[in-house]
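Now for chain A:
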Amino acid sequence: MMINSTDVVAVLPFISVALGSVGLLIADLLIPAERRHVTAWLAAALLLTAAVIALSLLGSPTFEAFGGMVISDPTAFFLDTLICTIGLVTILLTLRYNQVRGILRGEFYILLALSISGMTLVTHANNLLILLLGIELLSIPLYVLCGIARPRLESEESALKYFLTGAFASGFLVYGIALTYGASGTLSLQTAPAAPNVSGDPLLLIGIGLILVGLGFKVAAVPFHLWAPDTYEGAPTTVTAFMATATKVAGFAALLRVLHGGLPGMESTWQPLVAIIAAATMIVGNLAALAQQNLKRMLAYSSIAHAGYALVGVAAHDTTSVVFYLTGYAFTTLAAFAVITAIGSSEGEEMQFLEAYSGLGRQKPLLGAVLAIAMFSLIGIPPTVGFIGKYFVFQAAVAKGLVWLAVLGVLTSAMAAYYYLRVVMVAFIREGSAAAPLPTPSAPRNLAAAISVAAVFVLGVVPALLLSMIGNGMLSTTP
Partner candidate 1 sequence: MTMAEWALLVLLGALSLASALGLLLSRNAVYAALFLVLNFSVGAVIYLLFNAPFLAVTQVAVYAGAIMVLFVFVIMLLGAERLAPAENPPGLAYQRPLAIILAVALLAVAAWALLSGAQIEPSPSVAPRPDSSPQAMGMWLFGPYLLPLQVVALLLLAAMVGALVLSRKS
Partner candidate 2 sequence: MPALLEITLKSTALVFVLLTSFAYLSLVERKFIARLQARIGPNRAGPFGLLQPVADGLKLIFKESITPAQVDKPMYFLAPVLVVVPSLILFAVIPVGKGPLFQLASDLNVGALYVVAVMGIAVYGITLAGWSSNNKYAVLAGLRASAQVISYELGMGFAIVAVVLMASSLSLADIVAAQYPGEYGGILGWFIFRQPVAAAIFVVAAFAETMRAPFDLVEAEQELTAGFMTEYSGMKFALFFMGEYVKMIAVSALFTTFFLGGWSGPFVNELPALSVVYFTIKVVVCLLAFIWVRASLPRVRYDKLMGMGWKVLLPISIENVLATALLIALGVPGFK
């Protein structure tokens, strides 16, 4: 098969990040060890380029490439843009944080770029093989990134737990794909259920069920969420920030590709399942977050809970609302993590516990403000993007007749307000000697925080800006 330009354009963000990360690997050899931040800036330039490429392709029409292996629609290119932007913001956060902790290594950025290349492939997957490979490509560098602060024990623990559960989840995914293939004789997401005598085949149903289990692990949906808190807590905070945002987006991209983009005519089969998982995820995530004293752990449970809200949109078969919700969630969470990376001693000890933040709002008003804004957006208070995002998914659920799910969502959001507001209260109201000696300020980190906060407000006030970019969601190409 000859590759034509359409094929290349279809996965151009993936190709540019993939080639770029190989180039980065070679460039890193030539950069002296004490000038590692050059690698970081090169990686940032690479991701910026990829984000611009993906953004410029937003207007192109929907088309398949590589013989139907991949599909390109505005949603896919938007998700590419989002993921590359998250990567860019993450790199800004790492410059100071990683240097202080001695993990400002070239490999960090190479692995980050490789992981992002996997994510930009998942967003285009139109075939179960590509889906699997993309998910593996995004996961394997992450396993390593979690443990990159070796020999710190909690980092090693985090990597091991993530790796074991992740490998287990991949096993489910592979079995599911194998059964789906066995039932339908194809790996294409478009034609799998279309084969005659197949759509009701129990083999296919089990296959799809197992695929959902595998993807449920990746987005940390209840009951497949147990790895998340330990992994998020132990990993270096910059890696946690990346995992909580980009990986979540990519995991949902995979879910959307399978459920919304593929499997035509099977909505009634998967909808109740996804709705139940969404409900369980919202309830368990929020309840567990209530009890956390460690901010990183709390944000881990919070990320689980937000996966539940996004799943409401998935269950309602409304791609646009899910993508919008994820965008808002990603920037909000990045803002929160920007604050956490800023707090900590210069020896690299992290201040993860809530007490360390008491009085932060008085001593460092700007940092405190960023933290407060992030918490307000996570609760869903207007005019932040968190509010609009929740509004969209609940509206979609009501439109689909899933009123109970929307009501449950509102109730759990109210519950969530307690633990998010507690953070704000500790930072602003409680007396205290905030956060030990702060490390020297870092301009890139401030830039990252500014970008995130700006996104939270802009998207919260003018959501139409984003909605027009996401497009009309994923449409099956085969009638």
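If you want to know what made the cut, all candidates are chains of the complex that A comes from, given by their letters.
Keep in mind that, in the parts below, contacts are C-beta pairs under 8 Å (C-beta built on N, C-alpha and C of every residue); 3 or more make two chains touch, one makes a residue touch a chain; residues count from 1.
Nothing here was measured: the structure is a model prediction, and the numbers come from that model.
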Pick the candidate that touches chain A in this complex from 1 or 2. 1
The answer for chain A against candidate 1 in the complex is residues 1, 3, 7, 11, 18, 22, 25, 66-67, 69-70, 102, 105, 107, 110-111, 114-115, 117-118, 121, 129-130, 133-134, 136-137, 140-141, 143-144, 147-148, 150, 159, 183-186, 195-198, 201-203, 205-206
